Structures are given as structure tokens and as C-alpha cells.
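Every protein chain except one is present and positioned as in the full complex.
So that you can tell them apart, the chains are marked A and B in the order they are listed, and the count of residues begins at 1 in each.
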Amino acid sequence: MSTETASTEDTSGSGLLPAWVGQYLRDHTVHIAVVALFVLYPFAYDFLVGQFGLFAETLLLRPRTMLTVLWLGLFAMSFDFVSGYTGYLSFGHAAFFGIGAYFVVLGYNGQLPLLPAELPFMTLLVLGALVAVVAAVLVGLISFRLSGVYFAMITLGVSEILFVASKNLDFITPGGSDPADGVTPGTPSSVETFNPELGVPFVDALQVELGAFGDTSLLGLDLAPMFSETSPAIVVSYFAIGAVVLLCYLAMQRIIHSPFGRVMIAISENEERARAIGYNTFWFKMGAFAVSAFFGAIAGGLLVGYQGFINPQNSFFFLVTGFALVAAIIGGLKTLAGPLFGYLFLEWVEEFLAREGSGGGLQPFLEQNIPDSILDATISGGLTVSKAMDSFMTGHGEFYAGIIFVLFVLFVPIGLLGTLRLRLGTESVSKHVSRKIAARFGGDK
Amino acid sequence: MTGLTAALDPALAAGVPLSVGEVVDLFTSPTEFASVFVEGLAKASLYLMIASGLTLIFGLMDVINFAHGAFTMYGAYIAGTAVLALGVGSMGLVGSVATFLLILVGVFVLLAVLGVVFEVALIRRLYEYPPIYMILLTFGVSITMEELMRMLVDYYNVNSGREAIDWSIPRDETIPESLDGTFNLLGVSIGGLHPFQILLGILTVAGIWYFLNETRYGLFVRAGVEDDEMARALGININRTFTVVFAIGSGLAGAAGVMLMWSPLWRVNVPLALGVLLPAFVIVIVGGLGSFKGTVVASLLVGMLDALATWAFRVEVVTFTDIDQLLIFAILVVMLILQPRGLFGVEGQGDHG
Partner (left out) sequence: MTLLELDDVHTYYGQSHILQGVDLSVEEGEVVALLGRNGVGKTTTFRSILQLTPPRQGSIQFKGEELVGKDTYEVADAGIGWIPEDRRMFSRLSVEENVRASVPGDASEAEALELAYETFPILGERADQRAGDLSGGQQQMLAIARGLVGGNDLLLVDEPSEGLAPKIVTDVGEALLAASESLPILLVEQKLGLALDLADRFYVMDHGTIVDSGKTSEVSVDDERLRRYLSA
């Protein structure tokens, strides 16, 4: 929309800017502030780690982890879009994540019918998302006749079938390796190495190559000199993927604030009533499911774009949905952006207490700062404090995530963003939340 | 798509002509058929032990207990540790089996106590919340329990918790020889553990049936399943009934884990938790939520099909490794399309949240 057409529509506008611009900026102050923080983060990280070394590394999420937060956050948002806003728990949501991821790989390797090998990443990303939409419609046709547990279970059943298939179908890995171990785009010898370009198609300046060894410059600006503690390629991928996630978020947010979104919310609150008013709720649910499948698949495609690898465990697996659910609750179900912050929080906890990934976390900090005499002290049967710290503080993030999740379910059931919005008075407690919860949070007077 | 069809059609994928002869053999050879049938019963018994606790808890409390599989996994680890510590296997067949049964009872009690703690400390706080919160809570508890076990096996170097490979030592070192291989009965080849598993399966069904139909608590449970508010208004302390049912369900989950420890297909490992949870869900849903009869029938159905699939894989009619898992979820999807409330489901149960 151009400024001219908008300002003619707006007759009450005064001053230099049409009123809607001011209104738009005011409405989106929070969005702008949050985006600014995300943009500044890699620079701040690099600076702080440069200044404070291990201490900062202990406390801060590495930019590489922030990348994971972006695509998993997008996936969790797409999960919230259908599960939170319509109340239909999509327990097999990982199916769409996996379809998006595997479509990029199989399409690139030329293993899908009608598609030539080596299509551009952007094309595969969008086509994969459309395939996910088709899959969602097919699943929806059988599952939206059911509700509650039955709906959750049928979606779970479909995703498990895909999970088992992705572990066993030999055609997935043309090189003859075990499909359960995963697959890389570019495996067949006839196919070139995978160099995914993300951005505006046909405009070179607005595209970047993703990956740990991808581009290091963005919009013609070389980021390499600005970073000493972080790989500039990671930062470039972070910005590019972040931009896509932002666009997806804004699109979903538009839908939720549209009349369509209001019907979705009406369905979650009282489907009978929504139907009585005259809405064909079946197609509204289907629409919501399809949209959420689209963005879920985009998230999966982005994962492959950066990592250039996918395995069943990180795509179709039940726990991929499980952790989206965890993130959605911690961030706040029915808040859309909340699940991304939920993931941010979750990843921080996991990195801090379990040093998931490579480095950072509390354990190396303690190892360095606790005297050896304590570290080598024996607890029992030759097992030392050091060994205990190694066992309990490395790689077991899910333990801490689980505890935090349970605490949230019990004490902060509307999540971080839900609570924040309630406190600021920008949103009342949803009717979906029972009286008891509402009473605890003061919404029920 | 050609690749997909090829892989789904086992004969094409394997590059061998479809062995129709093998299928005919199964139905013309009584001994072969009987052996698959017995294996099916044994598998059904294991599935039943896992699923019956789940269905009891769901039927009364509307709680989809995602931690159920974790309880089974804990049962397996505790039993594995116990058989090794007590030296089961070096006691002769009778001594070993007797000790095994003692461990079974012990684990049942231990896990029942854990179930009580879980119910009283956590589950009870959420009865008035929307049902989805119960799924969330039990899911959170299950990932915490699984990861705690990974930490413990890592710390004690039991096996690589991170790699989550089988902890096969309890089976390898303690299973009595006569229960290990197969034996021949009237020309039918039967796995050594199968009669044992079937016996416990029958005991489970009989025990639960007796509890539900012949005890006063069972009466309360059935009343509470139908209308917990009315049951309360008649003076039934439904919360205590919940606790008792949760204890029994958790104990059964643990006891199932004890059985799995010696089973060559499962053994002891952390992924066991999810590995048993998902088929158990399928059975409970296919049978109809809240119907114990349905769970028994669905266990038989899934067990038999699983045995058939295993047989098909063994004689290479099928080359798809995880055919049993694929089949289980296919049953779920097909069933929900044909009969949305399962075999014996009741209107209204499980529709919300």
C-alpha cells in the first residue's frame, strides 16, 4: 500500500505524517523494540564476551543457539496458532516441520516427482510449505470430525507414521546409508553441493547464502571485521532467518487480528456457539490448521537451510512437538509471540545448566573457579564431585526444562507473555482458561 | 513418488518376487500358525499390562498420563538392578522365577507409592483446570523423569545414557536358560518367555476385573467414571478413589517394566518410556477411552497384528524394519476414521480439551 492511498483514506490526519503512520508506529512500538533487541544481540554478545570472557559466556546465549531459537520459535508459534487459538491440540505438529525439512532435502536431491534437482532453496522452501498445507487438509478431513483427545491422537498417529517412514525408507538416502541417521542435501554424486540462498529471489543484493560457512556480508556490508568472538557467517544467517521469522510472525498476527482470527478464538471458547451463530467451524478450523502447517514447514525448511542436514529425530519425532508445546506454555499459549520467548528462555536454561551445544554454561565456569581439592573429592565408590558435575550439568537440559515446565504449568499457567500482558492490562485472561486459573490471576472479579 | 511406492511395496523394494508361498504356508501349517498365535498372545499380554493402567487412570480421572511410560521404564531399571544384585539366574529355574515374581511385586508396590506421591503432590492441584493442563503436567513430569534416569545411568556408567543403547546385561546374565530360547510343544515352537507373559497377562485381566466388579472400591470407581459429581454427593470420597486408582495404574506400569526387562525385544533403556507409551495410547484409544473391555480387545488386536508383522519380517515377506510400529499407528488412524470413539468408547469421554 502506498502512502498516498492511505492518507486519502484518512481524513483526520494532521501534521507532517498521516495519522495512521503514527498509529501504526504506536501499535507496533513493542514489536519495533523487540526486533531492535534481537538485531543488537549478536553485537552485544560479541562485545560482552570480548570484555568479560568466560563470565559472559556463562550467562549469555551464543548466537548459534539464537539461530535455533528462531526456527524452533517459529515452529512453536505455528503450533500456538492452531492449538492455542482454536483449542485443537495439534499433537503431531512435527509432521509439518518434518515435511518442510525433508521436502527441501529430497527436492534438492531430485528425488521428488515432477521436480528437477538443484532447485533454488527459496523455491523448495515455499513448495514444501504448500505440500504441508495439502497434508494438513488431508489430515484435517479425517481429524476435524473429532475433538479433544481423539483429535490430538489422530494427528500424533499421522506424525508417528511419517517418523517411522523417514527412519526406514531407503530411497531417502541415495548413498545407501541408513535413513535413520539422517540425510544431507547434495548426497547423489550428480547433484551439486547445497548452497542455500535466502532472500528476495532474483535480487542478488537481497540474498544471502545460509550456513556456518555461508556469506559473511549482509546487504553489501562485510560483518567479518565487527566480530571477534563469533563467526560472522552465523550472524548473517541469524539476520536472514530472523527476517523470515519476523515476516511469518507478522502474517500470522494479521490473521489472528482479522475476522477470521476472531472466529478461531470463538471456536476455542465455545465451538457450539460459534456454529450456532452460523459459522461453518469445520472450514475455519481447516483454514487455521493449513496456515499453521504452512509456517511449521517453513520453520523446518529454515533448519535445513542453515544446517544442510536433517534426521528423523530432529524433525518428525514426537518430542519436537513436545518441546514446541513446552515452549508455548512457558511463553504463553494464545499469545503467538510467546512461544518464541518460551524457546528463548528454555534454551537459555538448557545452555546455562546443561551446556547443550558447544560451550557456555555454568559447568565450565564452576570447573574453573572451584578449587581442585573439592572437584576431586570422592562422593562414593570412586565417583568424584567433578564426575557428578559432568553427569548432571552437561547435556541433560531436558531435566531442567521439564522441572521448569512443571512449575510453569502449576504456578504460571498463562505463561510469561500472558502474565506480562495481563499485568499491563493489554489483554484479559482468555475464557479458555478455567475459573480457577482466572481467579488466581485476578481476572475473575 | 516411484521411490516411495517401491519402498512401501516390500517385494519391489527387496527385489524378490512376493513370497505368496510363505503366506499360504502360514495358513496351511497349523504349527506355524499356532506359534504366531502364541507369540501374538504374549505380545498382547505385555501391551495389556502397559495399557491397562493407562486406561484405568483415564477412565476415572480423565487424566492422560504421559508419565506412564516413564513409570514402566523406571520399573525396568529397578528390576534390572535388582536381578543383577540378587544374582537371579544362578538360582535354578524355580528360584529365579520365584525371585523374579517377588521383584515384580516389589516393583509394583514401589511404583504404586511413587504414583501416590505424584497424584497427591501434583496431579491433585489440577483437577479443576481444563484437561489440557493435565496432559502438560504429566508430560513435563515424564521428560524430567526420563532425563533424570539418563543422568543416573550416566553417573553410574550403567550404559551410555546419552547414546541410550540397550542395557542388555540384566537379560543376558540373569534369564534362566530354559526361558531364554524356544521350546517345542506338540511341534509348535514357542518362545520360552511366552507362557510366562501370557500367564501374567491373564492374571492382570482377572485382577482388574475382580477389582472393578467385586470390590467396593471398584464400585466407586465405576460410579465415579460415569458421574463423579453424583458419586461425591452420595458420600464417596472420590479424591481418595483417584489416589487408589493412580497407585494401581502406576504399579501396573512398573510391573510391565519388570516383564520388559527380560524380553528380548525391549530390555532396559531410557527410550523405552516413549517406546511403550505411544503403543499404549493407541491401544487405549482404539479400545475406546475409559473402557477396560476395549483395552483388552485392542491389546489382543495389536498383539496379534504385531506378531504377524514380526513373522512377515522374519520370513522376509516384508523388509521394512519398523513394520510393527508403522502398523500400530496405521491401526490408530484407520480406527479413528471408521469408528471415531474406538471399539467400546463412550460418548462424551475425551472429547474436551
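Following the convention adopted for this analysis, contacts are C-beta pairs under 8 Å (C-beta built on N, C-alpha and C of every residue); 3 or more make two chains touch, one makes a residue touch a chain.
These numbers come from a predicted model, not from an experiment.
Screening B:Leu179, B:Leu193, B:Ala223 or B:Leu305 against the full complex identifies B:Ala223 as the residue touching the chain left out. Looking at chain B, the residues touching the absent chain are 216, 219-220, 222-223, 226-227, 229-239.
Here is the rule we use: only the chains that are shown with their structure count from here on.
The residues of chain A lying in touch with chain B in their complex are 87, 89, 111-113, 142-143, 145-150, 152-154, 156-158, 160-161, 164-165, 167-171, 318-319, 322, 325-326, 329, 383, 387-388, 391-392, 395-399, 401-403, 405-406, 409-410, 413, 432-437. Within the complex formed with chain A, the residues of chain B that make contact are 1-4, 6-7, 13, 64, 122, 125-126, 128-133, 135-137, 139-148, 150-151, 154-156, 162, 274, 278, 281-282, 285, 289, 320-322, 325-326, 329-330, 332-333, 336-337, 340-341, 350-353.
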